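In this view, the complex is presented without one of its protein chains, the others remaining in place.
Presenting chain A:
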Amino acid sequence: MSALSDNFVTFAILAYLVAMIGHAVEYALGNVRTQVATAAPVRELVGAGGGVVPTPPAPVPSPPTVDRSAGRARLAGLIGVGATAVAAVLHLAALVTRGLAADRMPWGNMYEFVLTVTFIGVAAWLVVLWKRPSLRKLGLFLTLVMVLLVATAELVLYVPIVPLVPALNSYWFIIHVSTIVFASGIFLFGVVPAVGFLMRSGYEQGKRSFPYTLAKRLPGAAGLERLTFALHAFAFPIFTFAVIAGAIWAEAAWGRPWGWDPKETWAFISWVVYAGYLHARATPSVKRNVATWIAVLGFLTVLMNLFGVNIFFTGLHSYGGLD
């Protein structure tokens, strides 16, 4: 069962790669299309005018190309979405088999934790995509993040299955860790539209230097910004609850609700930064760009807590499984 789970992870990574390539192809073909499309209206005008006047207009080979290339781009994008869905199913299968093999929730170490967080991220993405198909082009960035994180988990963080240490053997394990994982997954997904918005808003303001040009194909900045806020507003109370649940558990396990253990300290930092984001977002005098940067900063603190604290510091939350 454990080996099966490992295989599922490998195939999930491959499927994410396929999805990423699909989205990238859509991006690339999209560029071709715009080049043609910018040229096409002129010809179409000629064609439209020439419909009445019997002057032989130049045969217009480009509209079919436009259609075909647009159709291809769309197809590539849909393949990307399909591959993401397949990858998500494989990802879930990997988690379930891992949990079955270990006979517990698969959140016992950093490997399993990252695997679950990324799954929540991709599941949230698919839900949002279901409701708002126009956001499809964000998929390139999302699948990129997924490939990076899941591959890191597989290559760097992998540990064999072991049962939980007694300190983790509590129903608070399920309550605290599941909510932390869930909130982290939404924050992980939330950073995608946040970065997308930062690039896109720069692009919409006429910036044509490197990172902004990537945003050419992205949905409108305002929509990305609203999605960013919605995701963070959704995740923040869950994160707050998770931290409170952690404090209740810490009181029972370690005798104090809060002890500034490195993990607790970084959870505090993340909470404060995200609270700062929500305040900045709600204040009209703060520019949306500034607010969104705060959200990105918040995600960096979450990453720091996910990887950095386990690797660099020792504390009571040392369940990473790496030595």
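Remarks
By our rule, a residue touches a chain if its C-beta (ideal position, glycine included) is under 8 Å from a C-beta of that chain, and two chains touch if they have at least 3 such contacts; residues count from 1.
Here is the rule we use: contacts and distances are computed from a predicted model.
This complex has a chain not shown, and the name its UniProt record holds, of "Dehydrogenase", "Peptide/nickel transport system ATP-binding protein", "Cytochrome c biogenesis protein ResB" or "Glutamyl-tRNA(Gln) amidotransferase subunit A", is "Cytochrome c biogenesis protein ResB".
Checked against the full complex, the one of A:Phe141, A:Trp266 or A:Phe299 touching the unshown chain is A:Trp266.
Screening A:Met1, A:Ile175 or A:Ala275 for touch with the missing chain picks out A:Ala275.
Of the residues in chain A, those that touch the hidden partner chain are 162-163, 165-167, 169-170, 172, 226, 229, 233, 236-237, 240-241, 244, 247-249, 251-262, 265-266, 268-269, 272-273, 275-276, 278-280, 282-286, 301, 309, 313, 315.
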